[in-house]
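After the structure tokens below, expect a handful of questions from me.
Complex shown without one protein chain; remaining protein chains in place.
Now for chain A:
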Amino acid sequence: MTITRRATVQGLGIGALLPLAPRLALGQPTGILTRPIPSTGEPIPVVGLGTWITFNVGDDPVLMEECAAVMAAFFEGGGRMIDSSPMYSSSQPTIGYGLRKLGYPERLFSAEKVWISDAGQGGAQIEASRAYWGVDKFDLMQVHNLVSWEEHLPALLELKAAGQLRYVGITTSEGRRHREIERVMASQPIDFVQATYNILDREIEERILPLAREKGIAVIANRPFREGDLIRQIEDEPLPEWLAEAGARNWAQFLLKFIISHPAVTCVIPATTRVDHVRENLEAAGGILPHEKLRRRMIDYVEAL
């Protein structure tokens, strides 16, 4: 997908400043916040859209329409990155349905995965995914959960060199195989790493986030709400009085603001079935971001609940 003028302007407006002076950009009200993908400088909005479970609706026409409406609101609100995987059953055709319906928005940043242990089948799987989405090529292809990464990565890097992909990455979640992720980050020319990061699961702060900064690797934070469990656990608890200081209006935004205020995080990809939620989530990509001291306070507050 080509970069839209609007996205570029946003990127120069705030995102481009981040790697140099993250604090400078914090605390300032703005439109949708972007961060540059370190390997190219291309700005990407800090809030994307996940599709695990939420977009796996089979051929249910009512639910497919709901997902298309979520995608419409996502693009309208300035979102770009949609993340999926062949593991997510019908999520890929659902995305394809929404994209067709919306006329393939230029803003789309397609993030897919290859997930097959027989690496010889990787190409065929990517082609099947591409056909489901109905795009010419993917922006980002990630090796899902490090499955056969030793074989998949060289093939993906070749596709990138041939111009059939724009970025290459790897993923994990829920703290699994972090040492191996670090080894890949240290030794392979990848553009993206995806791992779980939220206010309670902060292990990647120790080594993966610093390594990402050092190596110039973009970071996608998955499971911001622990698949919704986190929100369900705390939604009836009182919101802190200083909520507005964190730039949030509700719990979902509070949790998202925590994630995106880490300067090494490039974007977060909450999944949702609801238009009001996708709007709320995108709104978290605007306004002020909590500073370091406030981030600590946010952790303490949630941990004490």
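The rule is simple: a residue touches a chain if its C-beta (ideal position, glycine included) is under 8 Å from a C-beta of that chain, and two chains touch if they have at least 3 such contacts; residues count from 1.
In this text, contacts and distances are computed from a predicted model.
Undergrad: For the chain that's not shown, choose its UniProt protein name out of "ABC transporter permease", "Cytochrome c-type biogenesis protein DsbD, protein-disulfide reductase", "Ring-1,2-phenylacetyl-CoA epoxidase subunit PaaB" or "Sarcosine oxidase subunit delta".
TA: Answer from the record: the omitted chain is "Cytochrome c-type biogenesis protein DsbD, protein-disulfide reductase".
Undergrad: Which listed residue (A:Ile53, A:Leu102 or A:Leu157) would be found touching the missing chain in the intact complex?
TA: With A:Ile53, A:Leu102 or A:Leu157 as choices, the missing chain is touched by A:Ile53.
Undergrad: Out of A:Arg177, A:Arg213, A:Arg249 or A:His291, point to the residue that touches the absent chain in the complete complex.
TA: Answer from the full complex: A:Arg177 touches the omitted chain.
Undergrad: What does the interface between chain A and the hidden chain look like in terms of residue numbers?
TA: 52-54, 56-60, 62-63, 87-90, 174-177, 227, 273
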